[in-house]
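I'd like to ask some things about the structure below.
In this view, the complex is presented without one of its protein chains, the others remaining in place.
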Amino acid sequence: MSELAAHGGAEHHPALQHHFTSLEQQRAASSLGMWVFIAQEVLFFGGLFATYTVYRTQYPDAFSAGSHHLSWKIGFFNTLVLIGSSLTMAMGVYSAATGKKNRVVGFILATILLGSVFLGVKYFEYGDKIRPCFGDGSHAGCLVPGERFDASALHLAGPAAGHAQIFFSLYFGMTGLHALHMIIGIPILLLIAYWSWRGRYSPEYHTPVELVGLYWHFVDIVWIFLFPLLYLIGSH
Amino acid sequence: MTSERQTLPEEHYLKAGWDLKSWLLTTDHKRIGLLYLVSITFMFAIGSLYAGIVRFNLLVPDGSQMSAEAYNKAFTGHGVVMVFFFLIPSIPATLGNFLIPLMIGAKDLAFPRINLLSWYIYVVGAALTMWALVTGGLDTGWTFYTPYSTALSESNVELAAIGIFIAGFSSILTGLNFIVTIHKMRAPGLSWFRLPLFVWAHYATSIIQVLGTPVIAITILLVALERIFHFGFFDPNRGGDPILFQHLFWFYSHPAVYIMILPSMGVISEIVTCFSRKRIFGYSFIAMSSLAIAALGFLVWAHHLFVSGMSVYSAMVFSALSFLVAVPSAIKTFNWTATLYRGSVKWDTPMIYVFCFIGLFLIGGLTGLFLASLGVDVHLTDTYFVVAHFHYIMVGGAIMGYLGGLHFWWPKITGRKYVEAWGKVSSLLVFVGFNLTFFPQFVLGYLGMPRRYHAYPEEFQILNVLSTAGATILGFGYLFPFSYLTHSVFRGEPAGDNPWGAKGLEWTTQSPPTTHNFDLIPVVTEEPYDYASPPKEAARV
Partner (left out) sequence: MSEQLAPESQPTHPRGHVVSWKVYLAVFLALCALTVITVQVAGHDFGPFNLVVALGVAITKATLVVLYFMHARYSERLTHLVIASSLAFFVILVFLLLADYLSRPWPLVAAG
């Protein structure tokens, strides 16, 4: 009796947790929670973006040289892939809100596919820069910061060689952290797709789909900034 | 104050399960608060041991008690443990977790499972860091300055960095939970300006936790990356700037000190009004000043790097902003004092700690202004003046508030009273011990004794000996509450719902509360701290 009194006599949806008084309160709280988490992520990546800003203003030439060495076409392709994955994610949430269970699963799987394509491309992109660093020999073309970094590949020498290492530290650091967020996101997407297939979501309750969508779009936004800042510096 | 004999209630949250699983898998915010209480008390003990080692070394001026390397590890261990594993979580994770749902009329926090997760994250971070400290130690100072931490130190920098990184997420998740809870789960009628000031304080604290902690997380990750993968962010040989590390580090670590003090100020607001039997003076000013401290606190960080090689013009800006941030704290102090004025003051232990807080925080805060002045800071920075300044605030302020809060809400948490005479004796010991430890350090700093030095000029010995004597007294002072509070859990007199006759929703529940806090969600109709009218009876179904 007291349970009902506490819930105001509302219907007890199976997804409603006991400490909330209504499903709507629960949804609003969950959504706010994810936004606050994203706010924290803004500052997490923000520290790297701030570091980038400081060093780019100090070492514009080395940053330019480093940026030229990256393939803007790969970056362009990957940007379109990720934007596409945001579209499929938004469509997944839309399908959940309109009760189209199979489409939810389909769109989430498409999102995972596009995300995997992105990561696959990144794997090859990294490989070209990292592979020369192994083994004995000249390490020509090695772009991992450290002792084996080959500044001559960027036609740089002297202090600028060190500055270029900072550029590539940021390149690997920022795109690496971004990729890590995608690697974490994909299994979660799989889980949501599975639960969707099992019929857990409805127009009344599909909060987890909304939340994972917010996360995925945020990851997309980070890349929207990474692309021009890393790949397109002064390419005139 | 209730005077008839009380009995413990039949059902309460402590009785809801006796086995380990019921504690380790709990989602009850009250139990999680207690899990945190045990953990941070343990970490406080470890931090205190490190402090003991530091003060022991400083008894003699020639540094003959231990090697310089060992000393570096001792003060680093003290700082790391006390800052990240005691002060930052202390009040929010224990009292905040326990009280916030009760104070707003909710059955739990918004995300109970994330609450439990944040405790486990804390434990993992603490375990990793302790392992780093025990197997080889850390000698960089709790501030991890580069390039020593990234390129030169041979201590367990990576491991400690990862442990602290992990613990940071515990703090972020706690803050996230509080923000959502306070926005979305207030009882009917509980508008923002009817909230207890304890809740306002934790709301402001949570904003800092969410927006500040990620920056130190990424910064400490960069230190680890530089050590492990030889990235060049802070390496001067490659054009990196060690001062950039300091900027990024203090962007969090300055607001972090407000994470440490704001909750304590929230506690003071609650106690001062109850033990003056008077509505708090300037409620909205105190509430708004908490937000102001949170916001302004993010604008002053570079006052920690005035002499590091940063631009003097920029330093001037930060100096001016640092003066500004003192204003909201001063507003609070005036308002607490005005609350006391013509109040009916009762000298129970919580109130004694309030007086300790107000006086000691005042000293700590004012000495901060010395350090915020560029010219004076050149002389005082990196001396014991700074050490005394922040200990006056962290110990004289934050910990006094923490102890006051523990005593004030102990009857609610445990259902039992502690022995008041022991409370008074301990508070006296703590107060005397604290001042004897840290006041000489103001003088030492002014006279020029640098901090973090293993040995010092002979003429400073007497002040150092006094300081160590004070630390010994302070240590005993802390042992007393640990003993009598623990003892009261088993043998204390049942307290009843509201032994202090205090206002606030938490006092309308039984002591200890039931697992679900409220059987009927209360509807709030009165303004906060309305001590003119009699306290509400507990609502029982």
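Each chain carries a letter (A and B) given by its place in the written order, and its residues are counted from 1.
By definition in this document, a contact is a pair of C-beta atoms (placed from the backbone, for glycine too) under 8 Å apart; a residue touches a chain by one contact, two chains touch by 3 or more.
For clarity, every value in this text was computed on a predicted model and none was experimentally measured.
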Sole contact to the chain not displayed, among B:186, B:278, B:416 or B:503 = B:186
Request  = Identify the residue among A:15, A:39 or A:153 that touches the chain left out of the display.
outcome  = A:39
Note = Out of B:53, B:126, B:199 or B:215, the sole contact with the unshown chain comes from B:215
Inquiry  = To test your reading of the contact rule: which positions on subunit A touch the chain that is missing from view?
reply    = 5-6, 8, 21, 24-25, 27-28, 31-32, 35-36, 38-40, 42-43, 46-47, 49-50, 53-54, 57-59, 72, 76, 79-80, 83-84, 86-87, 89-91, 94, 97-98, 158-159, 203, 213-214, 217-218, 220-221, 224-225, 227-229, 232, 234-236
Note = Had the left-out chain been drawn, it would touch subunit B at residues 183-192, 207, 211, 215, 236, 239, 241, 243-244, 247, 251, 298-299, 301-302, 310-311, 313-314, 317-318, 520-521, 523
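Here, only the chains that are shown with their structure count from here on.
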Request  = Go ahead and note the Å separation of the Cα centroids belonging to subunit A and subunit B.
outcome  = 34
Request  = Would you tell me which residues of subunit B are touching subunit A in their complex?
outcome  = 101, 106-112, 114, 172, 176-177, 179-181, 183-185, 210-215, 217-219, 222, 225, 229-233, 235, 237-241, 244, 248, 251, 516, 518-521, 541
Inquiry  = Taking the touch rule as given, give the residues of subunit A at its contact with subunit B in the complex, in rising order.
reply    = 2, 5-6, 17-21, 25, 28-29, 32-33, 36-37, 39-41, 43-48, 50-51, 54-55, 58-59, 62, 144-147, 159, 162-163, 165-166, 169-170, 172-173, 177
